[in-house]
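A short worksheet on the structure shown next.
The complex is shown incomplete by one protein chain, all other protein chains being positioned as in the whole.
On to subunit A.
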Amino acid sequence: MEEHLTFIGSVTAQLVRAVPVTLLILAVSGVCATALATGLTAMSVARSPLARLIQRTWTFLFRGTPLILQIFMIYYGFAMIPWIRHGMLWTAFRDPVFCTCLAMTCCCSAYIAEIFRGALAAVPRGEIEAGRACGMTGFMLLRRVIAPSLIRIALPSYSNEIIMMTKSTSLASTITVLDITGVAQQVIAHSYRTLEVFCAAAALYLLINAGLSALLAALERRLDVDRAVPSISVPPVVEPLS
């Protein structure tokens, strides 16, 4: 029993040292995917049919194929293209962390764009019309009217997607990245003790996800203006005398 606990302790210490790799992949691909998804959402409502076609094709391609296949395609497949192999890009494409981030950015941007698209459709039309009636155009309308509503509507699904992304980072281990799952497999190869190691790794992922969802839930509460205490007093509506 004593030996058991010390083993789990040392394994956990080893796994914790791999947490930054997992978080790095998550942060880089999360930020890039969100930015790309914003662009894709804009393309989905663009006037140009070409832009809409590109957005639809992107979504179809990256939501219809498994992420692990996309990662393998970028890591092993792209290495066979001569201008990548012998060009400037090779320093990036031979790095498995970069390839994972790239694949996750492409894949998750398609999912996030669908969330944003749904939220955009749910923004009340009257608000946009009211904004137009007040003389707002373009960027100001987006910043003051559309974005605040859109973010509030999209946030719950967006949080779900971030949790999905955390889980997806484990796929990096299949192309030799030593993230939490990668280190866990390495430890098992030395110690042949699967159950303890995988359970410790699972606990770490659960901890990361619990932290993330708590953070996003706090953000959701903060943005929820309907439940917040009103800071200005609204005068009562006075019935007109007839």
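The rule is short, and it goes like this: contacts are C-beta pairs under 8 Å (C-beta built on N, C-alpha and C of every residue); 3 or more make two chains touch, one makes a residue touch a chain; residues count from 1.
By our rule, contacts and distances are computed from a predicted model.
Engineer: For the chain that's not shown, choose its UniProt protein name out of "Amino acid ABC transporter membrane protein 1 (PAAT family)", "Carbon-monoxide dehydrogenase large subunit", "RNA polymerase sigma factor" or "N-methylhydantoinase A".
Structural biologist: Matching "Amino acid ABC transporter membrane protein 1 (PAAT family)", "Carbon-monoxide dehydrogenase large subunit", "RNA polymerase sigma factor" or "N-methylhydantoinase A" to the record, the invisible chain is "Amino acid ABC transporter membrane protein 1 (PAAT family)".
Engineer: Which listed residue (A:Ser29, A:Thr100 or A:Ser168) would be found touching the missing chain in the intact complex?
Structural biologist: Considering all chains, including the one not shown, the answer is A:Ser168.
Engineer: Tell me which residue among A:Val31, A:Ile81, A:Ala130 or A:Ala214 touches the hidden chain in the full complex.
Structural biologist: A:Ile81
Engineer: Touching residues of subunit A against the unshown chain: what are they?
Structural biologist: 60-61, 63-70, 72-73, 76-81, 163, 166-171, 173-174, 181, 184-185, 188, 194-195, 198-199, 201-202, 205-206, 209-210
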